[in-house]
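A single protein chain has been omitted from the complex, and every remaining protein chain is retained in its original position.
Going by the order they are written in, the chains are A and B; count residues from 1 in each one.
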Amino acid sequence: MAPVPLLSLRDVTKRFGDVVACDGVSLDVSAGEIHALLGENGAGKTTLMNVVYGIYARDGGRITWQGEDARLGSPREAIAAGIGMVHQHFMLVPTLTVAQNVVLGLAPPGHPFPDRRRVEREVGALARHHGLEVDPAAKVGDLSVGEQQRVEILKLLHRDARLLILDEPTAVLTPPEVERLFAVLRRLRGEGRSVILITHRIPEVLALADRITVLRGGRVAAALLAAETNPDDLSRQMIGRPLVRPQRARRQAAPGPGLELEGLRCWDRGVERLAGVSLSVAPGEIVGVAGVDGNGQKELAECVLGLRRASGAVRLAGAALDGLTTAARRRRGLAFVSDDRHHDGLVLGLSLEENYLLGFLSDRRFVRRGVIARRWTSRETAAAIAAFGIAAPGPRAETRLLSGGNQQKLVLARELAGAPRALVALQPSRGLDPGAAEFVGEQLLARREAGCAVLLLSADLEELLWLSDRLVVMYRGRLSAPLENGERGGGIDLTRLGLLMAGQADPGQDPAPCAS
Amino acid sequence: MNAGLLDQLGDLATASVRMATPLALAGLGEAWSERSGLLNIGLEAVMLGGAFAAFLVAAATGSPWLGVGAGAAAGAVVALVHAFLAVTCRADQTVAGLALNFLASGVTSFAFLRLYGRGTDLPSCPVLAAVPVPGLSDIPFLGRVLFHQSALVYLACAALVVSWVVFSRTEWGTRLHAVGENPRGADSVGLSVARLRYLAAAVNGALGGVGGASLTVATLGFFQENITGGRGYIALVVVILGRRHPAGVFLAALMLGAADALQFRVQALGVAIPSQLFIMFPYVATIAVLLFTAGRSRPPAALGLPFDRRER
Partner (left out) sequence: MRLLRPIVTRLVVALAAFLVWALCVHLAGADLGRAGLGFLRGALGTQYGLSEVLVRTTPLLLAGLGVSVGFQAGFFNIGAEGQIYAGATAATACALALPGLPAPVLLPLGLLAGFAAGAAWALGPGWLKARLGLSEIINTIMLTYVAVNVVGLLVRTALKDPAYPLPVSPATPEGFTLPVLLEGSRLHAGFLVALAAAVGVQLLLRHTAAGFRLRAVGENPRACQVAGIAVGRTVLLAAGASGGLAGLAGAVEIAGVHHKLLEGISPGFGYTAIVVALLGRNRPAGIVLAAVGIAALQVGSSAMQRVAGVPSSIAWIVMGTLVALVLARPALERWRRPAGVEAAS
């Protein structure tokens, strides 16, 4: 290890208006080190790295790179310095090939008339050398998510990045792909390169990192050596307070059928997204669907809602929903909470009142003969704001002004206000701080008490184990057989769960409907 | 009798090529622009500016070639203003284009009136002579149509070849494509989205300006208010018909040029087909093409959208 750190941050601060995203953060990364930046959603990890990579300008503090003060005013400068970043949303051009994407922005041999075959050969050799198997001539749009990530990393290595910053790289990978990525990163470390890993997953941090910086609320909560810490310690540093979760009461079995899915199949651009999904959610039950993003969860939610065409049957309280519009399904008592508040849940340019109204356009108390009943809408919105503790300037304020947690509360308030018979929750607490996430979970439990059938699709195992009565695993559009989940999260073999999520266990792969 | 018909067809073909030239030039320029994600509705302003500047300079200096240069420069200025509004100010590209159309129409009319008054004689400017390509222009029929045209026709052909090569074979073309498809991705590898879009706009303006110049300095020899008469919009249509590919744009321009030429011939012959049907033809054709190819070929993903690095 070199005596002078490769990258050094001192008191780096970044503000967005009144919100302080990074508050006086200091950390050091040496050459040949894997450094984990650990923290919950919203702790400031990505923002901090965006400052290092030149996407944001810092409001205070100093950055030293290879012993010298660095300005890093744009990604171009960062790349030239030898810093590379792989974001959560990939920055690839889907219509170009792998090789073209890797050399984009550089002058390939023969510039300006690139020798395509030579570039592909070189990129292929580079890929093989680092253990990142991918076809250089393939169009990026045709690749899987894991393969696209490899292309992103190749981009950095082609530019001989000395420091690679990876933002939540394992969020989109299956466990074996994670292992492969880790092997690549360890090899890079052996070459003297450094890696900053932004993550919220403690097991990965302990398996891979040399040093760990824990961020909480934009500040450094702890700077530790991986060898000298343990999961409980890290968890406590991340969250800052012991997480007390209300226990899940014993399930009151309600009569009648709830939400039933039978043999759902759907296709998207030639790829089968759902391969015959069958599931029954009884009233007053929460069924959790575990799985890594991209295995069909979003498509499943969309099919149930009627936003996507699928073959197979969807029934609610015994009545078939097939062929009904989304509006009709909602009138029958179906509600939906999504992870993507900004696109799926809310119209940010409208007021809170108007966003609340969005869920009640066919309710005669809100809309009488085509005219909006303003006073009733205001009253109901104010009541919801109070009941859910939404921090807002007022019901007429623009929804854009609310924080992420409060926005999600508004969505919940609207979706749950009609006492739905069935609720589909897709990653409902993603991107929320622990307090807000807890609130969401409590609301789901409350609905469960009231006899609603809740289908919870999530990648957060802790949340699933806390909330679900039964657990299934989704992998490549198929569901495993359900696993019963006792009150304290016992009864579930976590190893088996992990294997199922990686698609490596075969029991229960048949699509037959499961018994309650 | 056959010779007479062949002559007529030859005349028609020659006229088609001549009338297609401004559309081809402007269309090729717009293809550059749209490839990088800029939709320039102000193409009419580019062409009008180019036509007027070319006329002014050619009349003042006596050299039509200087006029062409002035036309290219004026067109580039207009397109760069559009790029400024679209890229730096991140304004709506359609409205910006319309504003420029208003401005160009007003400025050229105003300046023309001030400089030349309202006389009954239209002031004229020197015109580029037809340049026969030695040897090739002697080929019967094709020689006259393809190899005995004004230099701007050959320029358009050269622009076609250059555009095609740049788009499909060079790294510059790939970078423009990246900027138009995924500007965030291009930005993340250090490409300057703004710079590439400005460059594309400059090419758009230069080619479009020459296209406008070809009206005054190669074909008509005079200028009048709103001489472009909507050709800028037709050039946009040409780009859509040609699916933004240089060769497609060229062919579409030829097709519409032929329709234009046909319209004049038919009128001269006294046939009772109203001219309006010919004028409407390109638009109806485009809508038909759009209907039939919907979904099969799509525009650049970021076309018409402003890029802001800080937007997350």
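Here, a residue touches a chain if its C-beta (ideal position, glycine included) is under 8 Å from a C-beta of that chain, and two chains touch if they have at least 3 such contacts.
Just so you know, these numbers come straight off a predicted model, no measurement behind them.
Trainee: Mind giving the shown chains that are in contact with the missing chain?
Mentor: Per the touch rule above, the missing chain touches A, B.
Trainee: Of the residues A:S74, A:S235, A:S378 or A:S403, which one touches the chain left out of the display?
Mentor: Residue touching the absent chain, from the options given: A:S74.
Trainee: Considering the complete complex, identify which of A:V4, A:A327 or A:A391 is in touch with the unshown chain.
Mentor: A:A327
Trainee: Per the definition of touch given earlier, which of A:P283, A:G345 or A:G405 contacts the omitted chain?
Mentor: A:G345
Trainee: Contact with the hidden chain only, please: which subunit B residues?
Mentor: Considering the whole complex, subunit B reaches the absent chain at 39, 41, 81, 84-85, 88-92, 94-96, 98-107, 109-110, 113-114, 194, 225, 230, 233, 236-237, 240, 274, 276-277, 279-280, 283-284, 286-287, 290-291, 294-295, 299, 304, 308-310.
Trainee: I need the residue numbers on subunit A that touch the omitted chain, in ascending order.
Mentor: Interface with the chain not displayed, on the subunit A side: 54, 57-60, 73-74, 305, 307, 325-330, 336, 338, 343-350, 354, 357-359, 361-362, 367, 370-372, 374.
Here is the rule we go by: only the chains that are shown with their structure count from here on.
Trainee: Between subunit A and subunit B, tell me the centre distance in angstrom, where each centre is the average of that chain's C-alpha atoms.
Mentor: Centre-to-centre distance between subunit A and subunit B: 47 Å.
Trainee: Mind pulling up the subunit A residues that touch subunit B in the complex?
Mentor: Residue list for subunit A touching subunit B: 55-56, 74-76, 79-80, 85, 87, 90-96, 100, 104-105, 107-108, 111-114, 155.
Trainee: Which positions of subunit B touch subunit A when the two form their complex?
Mentor: Going by the criterion above, the answer is residues 169-172, 174-175, 177-178, 181-182, 184-192, 309-310.
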